[in-house]
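If you scroll down you'll find the structure; I have some questions about it.
Heads up, one of the protein chains got dropped from this complex, but the rest are sitting where they should.
What follows is chain A.
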């Protein structure tokens, strides 16, 4: 491992925040080899499927991506070699498999999309890797394992697999394992189906490594990883009369260390923390986090923009981060009345909510992510912009993920949106923003300054520049 790399967050002193784009010296076009900082894989060739989720595993060695077509692609970080010290470990395709297929619910005459909504890795316990992937209705446990040996020297069949005539066998031999080209196989080990009436929006693996929960609009179910024909319902907010429905669950996550604690967010902008020790059905929360609404910001769309699209515990387990349409908030678990910090992601959109409602952009669900030390948070925006906020220095930066701006070894230039008045040279005005280019999914390596950003059908991996 390169001992020079920084383990702390981005900024230090007066140095501007920057992320290095690491890459090969020669342009590689659309090659699939991962080039840190350049386009890793262009899904544009694959029927325009869009990335729908990104997830690093617990060591950061693997990065899983899911797309709208139900496919999962897993990238693996290359082992660093002394021969090429400048290549700090690029990500290459490790395994590709079709996780979910489109299905049809005959009872309701509804098609079930194969789009992967969430992927979560299990902590590694042996040589194989396990991940959970889910679409709207079904969660699947996949095992990804390597095979680099194969048995040779069978008695009853020859090397091609043809059965030998027993009469021709004159001696016995013991089959031996011989090395072969590395093959990575993905096999579905469990299928957890028929647990949800509504659309699954989250899955979260418990720190006990035995259970996980799946969340739909109105219910949260607890599953055991070994048992597929039974699950426990732990939260149910469905009203007796559907006419009285006022809020839905939008995301849920287990506490990173306390196996009895989880949180779930709602479309009304509130977060509930529940303790499974309190009762079997956790309809009554232990803590309720909500910030009173600012009456001066009231509009037709106040409810929509307060709906929480993502909730993430900090690695320490002490803080909670939520993302609604215009802001990211950091909450202290010990303070329910208001967030600890609020960061404006793109407040210039507040005056454009009506147009964004018309073109459906106001319903976009942005994710948010912590860095390994919980000092920097990151989330996406429009025009292929993504934003990082340093919680300690209170500095923030806007960066852009695009082919044109990402030459190999180039440093990403901070971008700025001009909200009014005179537009400076490098600024972009609000009206020029491309709302079809949205970065909904971003993820951060668990311990290093490596981020993965999905921009439509391109995946970008950026690394911190090492001087």
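Please note the rule applied: a contact is a pair of C-beta atoms (placed from the backbone, for glycine too) under 8 Å apart; a residue touches a chain by one contact, two chains touch by 3 or more; residues count from 1.
One rule holds for everything that comes next: contacts and distances are computed from a predicted model.
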**Item:** Chain excluded from display, named as in UniProt, from "Translation initiation factor eIF2B subunit delta", "creatine kinase", "Proteasome subunit beta" or "Immediate early response 5"
**Value:** "Immediate early response 5"
**Request:** Have a look at A:79, A:125, A:168 or A:241 and name the one touching the chain we're not showing.
**Result:** A:241
**Complete:** Per the whole complex, from A:93, A:128, A:304 or A:340 the residue touching the absent chain is A:304
**Item:** For chain A, residues in touch with the removed chain
**Value:** 105, 108, 110-113, 115, 136, 198-199, 201, 217-218, 241-248, 250, 267, 295, 298-304, 307, 354, 357-358, 360, 363
